[in-house]
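Before we start, here is the structure in question, set down as structure tokens.
Missing here is one protein chain; the remaining ones are kept as they sit in the complex.
The letters A, B, C, D and E name the chains in turn, as written, and every chain counts its residues from 1.
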Amino acid sequence: MLVPEFEPAEAVLSGGTADIYFVRTVEILRQEGLNPVATMEVFPNHDGILCGMEEVKALLKRVLPEGSSEVWALQEGEPMKTKEVALRITAPYQSYGMYETAIDGILAHSSGWATAARECVEAAGGIPVISFGARHVHPSVAAVMDYAAVVGGCAGCSSVDGARLVGVSPAGTIPHALILIMGDTVKATLAFDKYMPAEVPRVSLVDTFRDEVEESLRVAEALGGKLNSVRLDTPRERGGVTVDLVKEVRARLDLAGFKNVKIFVSCGIDPQRIRDFLESGAPVDGFGVGHYISGARPIDFTADLHQVGGRPIAKRGRIPGITPNPRLKRII
Amino acid sequence: MLVPEFEPAEAVLSGGTADIYFVRTVEILRQEGLNPVATMEVFPNHDGILCGMEEVKALLKRVLPEGSSEVWALQEGEPMKTKEVALRITAPYQSYGMYETAIDGILAHSSGWATAARECVEAAGGIPVISFGARHVHPSVAAVMDYAAVVGGCAGCSSVDGARLVGVSPAGTIPHALILIMGDTVKATLAFDKYMPAEVPRVSLVDTFRDEVEESLRVAEALGGKLNSVRLDTPRERGGVTVDLVKEVRARLDLAGFKNVKIFVSCGIDPQRIRDFLESGAPVDGFGVGHYISGARPIDFTADLHQVGGRPIAKRGRIPGITPNPRLKRII
Amino acid sequence: MLVPEFEPAEAVLSGGTADIYFVRTVEILRQEGLNPVATMEVFPNHDGILCGMEEVKALLKRVLPEGSSEVWALQEGEPMKTKEVALRITAPYQSYGMYETAIDGILAHSSGWATAARECVEAAGGIPVISFGARHVHPSVAAVMDYAAVVGGCAGCSSVDGARLVGVSPAGTIPHALILIMGDTVKATLAFDKYMPAEVPRVSLVDTFRDEVEESLRVAEALGGKLNSVRLDTPRERGGVTVDLVKEVRARLDLAGFKNVKIFVSCGIDPQRIRDFLESGAPVDGFGVGHYISGARPIDFTADLHQVGGRPIAKRGRIPGITPNPRLKRII
Amino acid sequence: MLVPEFEPAEAVLSGGTADIYFVRTVEILRQEGLNPVATMEVFPNHDGILCGMEEVKALLKRVLPEGSSEVWALQEGEPMKTKEVALRITAPYQSYGMYETAIDGILAHSSGWATAARECVEAAGGIPVISFGARHVHPSVAAVMDYAAVVGGCAGCSSVDGARLVGVSPAGTIPHALILIMGDTVKATLAFDKYMPAEVPRVSLVDTFRDEVEESLRVAEALGGKLNSVRLDTPRERGGVTVDLVKEVRARLDLAGFKNVKIFVSCGIDPQRIRDFLESGAPVDGFGVGHYISGARPIDFTADLHQVGGRPIAKRGRIPGITPNPRLKRII
Amino acid sequence: MLVPEFEPAEAVLSGGTADIYFVRTVEILRQEGLNPVATMEVFPNHDGILCGMEEVKALLKRVLPEGSSEVWALQEGEPMKTKEVALRITAPYQSYGMYETAIDGILAHSSGWATAARECVEAAGGIPVISFGARHVHPSVAAVMDYAAVVGGCAGCSSVDGARLVGVSPAGTIPHALILIMGDTVKATLAFDKYMPAEVPRVSLVDTFRDEVEESLRVAEALGGKLNSVRLDTPRERGGVTVDLVKEVRARLDLAGFKNVKIFVSCGIDPQRIRDFLESGAPVDGFGVGHYISGARPIDFTADLHQVGGRPIAKRGRIPGITPNPRLKRII
Partner (left out) sequence: MLVPEFEPAEAVLSGGTADIYFVRTVEILRQEGLNPVATMEVFPNHDGILCGMEEVKALLKRVLPEGSSEVWALQEGEPMKTKEVALRITAPYQSYGMYETAIDGILAHSSGWATAARECVEAAGGIPVISFGARHVHPSVAAVMDYAAVVGGCAGCSSVDGARLVGVSPAGTIPHALILIMGDTVKATLAFDKYMPAEVPRVSLVDTFRDEVEESLRVAEALGGKLNSVRLDTPRERGGVTVDLVKEVRARLDLAGFKNVKIFVSCGIDPQRIRDFLESGAPVDGFGVGHYISGARPIDFTADLHQVGGRPIAKRGRIPGITPNPRLKRII
């Protein structure tokens, strides 16, 4: 995975996405002529995987005055502990005070996604997990969500821009829609095979019209050696994808001589279900995870001033002065 | 609240935010020369408050061919039931198939926020609830999150662009940062009063340096009749904002003759805590809610084709044909 | 339902099925020349539906001396309460002492089955419940179990002798075995139709090879108006029979014009699942219940002497003398 | 324990105890002239102790054609796992298809009883457990239930025919009835001693009229060295048999010089109560278990065709072909 | 019940039972020459029945200067709510400051006992409850504990001084010790009858040596019409006093013509067990309650200054000034 080039949005730079009181604070300080060097520390309220730091760094690079600024941080993708300082900014306060909202928000949302992805990836052992959840978030964050999922350990993602951001090919199969419009799973799979470039793996979806086992055998026979996988996505209304269904499809494909065709499972997957599949010996070759990752709650971050004009200070409930954290590295 | 003018982003229109397999599906159908009129129905997987429909409508208006298209939907802000059809699109499939990801995502994220906001608002009876959660979401969705919170019933929000979107003034008090930099709550409050326009309500934050009661009395005396409210935001490390603290501040303000100064409570507020405050008789005049609204899980939406070329059809687990819902109104 | 003619087995009459200590007791009393008229009361240890009393009556009629005996009891199929006297025998003790084991056992096992059946029947409202559980009990009690199920309210049963005992036609569909041997559901159903008498309802089993919806439509088309029902028996490995599957089969049969074909559901049915189906609006026309009825735990009965030679007596823990129960009727 | 000579009942052989649809299936196949060699596999739905296989073998020996048949099975009394193949029949289908109900039923009921017995026996360490539950089952299965209890590890049983089946002497004490009729525990015990053969152990029941300790001492003194045990069966109404009661009876018997008199406990015994007694150090010499064993739920067995005419086959949800199980032994 | 004449102990008056810091506080104020009139309010931390106020009043009468003092309070035996002001003292602080420990302690311990007694009395409907718990508290508080139990509603108590304090006869039966020493329940009961004055009710204890039913009948026959009650106190080791034991004793006494002999139940009685007895219809005529009342946790009281020298004041967490409570009555 590449480190992407993040570019701060105009709405962020202008303060449009900020809480109004930070905008007003900077305005008041400006009028008062107060711009002390201040140290702000940012920490998460839950354990998790840190994500969003690269995007924050790109923002700070744009706004902090060179020379009088210093930024220390944990690295993208590292585990972080509750209340551990993950970011420490020392700079003239007016230069960055207005961006507290954006900094917290980027880290909160991204770390929430990355942490959920990591849980799935750890449950899956070495079996690849693909982020399929773009459809559960607003399109304005679809790409950054898929980026966070990959930071958390996902092997790929389904959104075009997400994949572009992390420098991989987007992953996908055949949607129910294509099969419904073409009227038959085999017909749709053959059309896919006909028009798609060779490097796109042929993954057929086998639960649209007929029994999953029957369809698996039909598409395997129709595509011969070209079929990469079948995807099982049986809806809850039909009992969902069960451990035994995976075993049965595997056994029937093997009996018919299609030992190379893989089985990819999606629909309602989360770490517990991944563990259930693997502990029950279901021969799954890949998991597609949607809501569990993309619908993850953000991990809140809190920013506190700990030093102003070189003097330790803190609000009630916090300890004044720099909080030591040897894991931090200087990033600006 | 105005109905905002939503404008589809270029990344959405170009398919960048789409799941790749929808992009491929449209490509295959184009090559096959297949573009039947198809009916897609979209439904939520949980009960909630519908939000995002105005933004979806703006997108569909841009992409659907006039004349051959028809869209029916529930209205922004309406309650919706699990599996109830909330949106029905009938149009040539190629014109909209690629936008399934974006449509689902806009509705999912926005409805999740609006639903959480509604829960707070209902718990609060008539007492105003302000959305303070911009810092828990990525700045790219901060404004749309605050918009959804207002759709859900919030009286205001803290982000500049969110407030602009809904046509209200952004709401805010004084952050801890200003007080820490100026070194004293009264000094910071007087500076705020000096520079801010008269129409901005004077709301002081009273838990930074000294006891909340002491600070409340100090700022009330310093500002005289101009003080609108005090905000209690005592951190968990100091026991949080308790029912009794609110009562004590109220009693002490009243004893000192400041019966008009209101009390605004924030920090870890959710519907249960709102109910606890109100049932215990705490005289709260406003609630600031952050994570509970902005960190709400999206409410997933699912889109299914139910008719293709005029013929009822469905994948296994769904009923073919139009699903009746008399609550739908035609929007395009 | 007829009242069957029960005939006590030789092993019962001879004391072979008795606890040895009752056999010895009668032997000792005989040698001592003691044969007082004694009153024994029998009560259940749980609430439930009384069953087995007809069989007990047949036994007592064979062994009690006429003239000096009197038996009072609740009626077959009546509800009974914990510790309520359900049977009271007054007769010379030697004539019946040895049969305490058999009397308790007949009532315990039969009432256990009847009570479980009643729970299903009550859950099902007016929808017929058929006892399908002969395969879960030893064949020596298969018929009496099915009899008890019908006493409990079942509309029919699957065992040949059970049906004979209650005077109905045994109920059945087509087993998976016939379909597997004939190789196709439609072929098996047509063969069934060809050889079975007209009065046997044509009920096809539609989950053996293909998708349940597909098979339902195939057999409906093959048999035309002659098809009475389809039976859904989807195994747990495939997610079991879900509420939505029933609705989907109904909708698809209706769309295809087979509104008269009924849907019969089996596999893991119990009162809770019956309620789940009905409360979710699943259009079920009949339930087949196996293990819940036939595997029901017996409801223990306890027999106590309360009077010997006209004198009230009791063991510790019981009240001496006749326990009044106005619901009892004299049966011998 | 002998292996008993089981003899299939006429009602089983004639199909009277069968589910009607198996009878019809054989009839249809006969008319169609279809009688392929088919392999049926039978597995339990829970872990447990296998019982009933000897009775099933006796049935199959009567009905399978020699030469063209083969039967493999686990052994009577062996532990078995959920879904493990416990029986595999390969033979012309018409010869055994009708007996699926009986085979499943024999194994289900017998294994249920044997498994419950094993749980008690394991809880009891080396202390003997006697099956006292004939009174909770229909007399038609009393003997086979006691046989299964002994297969599960019980040291004896109370029913005359059950004991005969396993080749032991039936076990029993003195019932409350004898004591109530004779009016005194000592009198009843002396009468028992007078008439019963010397080899029957003298076990007196000591909770009928007076305090258990007092009665224990009275019968011990009356019978002198001939008293084998006292049985404690205090009813729940009187607080049941407690750990401390056993200790007190033991201490008082010892103090009075009756160290050889054993203590036998019954009434509501199950594995948990056995463990409670033993972990609390109660000096129990034998347990009588009723309902826990005889009222055990059957362990369901399922029979599936896996091969027809030499071809692997299976219904949906099962894997076609022979399921390997190296623990099976050929029994026919 | 009389209102007793409480007399403050010397150790209380001298400050010996006080927390040292109150002694020091009074000393410091004396040296500083500070003795303002101060108002102290005392409230409980749980709902309950107020007790101890008479004793507190006796103390305050001894120490408060007449003329400059005023005391308002709830009444002995009244229900009180959490945080409700139960006592308000306005007087020169030096006169009473040192007694805060004693005042709180008297109210806490006494109200704890009275509240537990009230719970039993309410559970018992009109059936008398006797306080039998002197043996669970230090003898220095045995009398005051029994006094509080009677304030809470008990009909009597077992301690000699407790009964004297409330002006009733102490209640008691025959202890196990007397029976064990005399060797027989009937002998002990007859001795009791021989030496005790006629006005002492004859209540025999019937669980020492023999079965409770047997002993009940024996003492009833021995004393004839003079027997007032039997007491059931069966220890836990023997299953305790069960509902059915009470019913059986009643039935057997009635059958033998002793309908006037009452049944008194003790041993482990608490409100839940009282309700269990009464809801199950056990014919109990009196309950003896020990640990539940005498071992009740004290209900803490807190004392706060709310006015000093006429000025409202309070520590953080409390509201300055007099807390209105219209239920208070002036007692000094």
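Descriptive notes on the structure:
Going forward, contacts are C-beta pairs under 8 Å (C-beta built on N, C-alpha and C of every residue); 3 or more make two chains touch, one makes a residue touch a chain.
Note that the coordinates shown come from a computational prediction; the quantities given were computed from them, not determined experimentally.
For the chain excluded from display, the touched partners among the shown chains of the whole complex are A, B, D, E. Of the candidate positions B:7, B:237 or B:254, contact with the unshown chain belongs to B:237.
Contact with the omitted chain, checked across E:160, E:186 or E:322, is made by E:160. When the whole complex is considered, the residue among E:226, E:297 or E:329 that touches the unshown chain is E:297. Of the candidate positions E:41, E:54, E:76 or E:104, contact with the unshown chain belongs to E:104. As for the chain not pictured, it touches subunit A at residues 312, 316-321. With the whole complex as reference, residues 211, 213, 244, 247-248, 251-252, 255 of subunit D touch the missing chain. One chain of the complex is left out; on subunit E, the residues touching it are 9, 11-12, 15-25, 27-29, 31-32, 34, 36, 38, 40, 52, 93, 97, 100-102, 104-106, 108-110, 112, 132, 134-144, 158-161, 163-164, 170-183, 191-192, 194-196, 200, 207-210, 234-238, 290-291, 294-298, 300-301, 304-305, 308, 313-318.
Rule of thumb we're sticking to: only the chains that are shown with their structure count from here on.
With centres computed as the average of Cα coordinates, no chain lies farther from subunit E than A.
Rotation relating subunit A to subunit D, from a C-alpha superposition: 120°, rounded in steps of 5. Judged by contacting C-beta pairs, the busier of the interfaces A-C and B-C is A-C. The distance from the centre of subunit C to the centre of subunit E, with each centre set as the mean of the Cα atoms, comes to 58 Å. Each chain gets a centre from the mean of its Cα atoms; for subunit C and subunit D, those two points are 22 Å apart.
Shown for subunit A are the residues that touch two or more other chains, namely 209-211, 234, 236-238, 244, 248. Contact topology of the protein chains: irregular, matching none of line, ring, star or complete.
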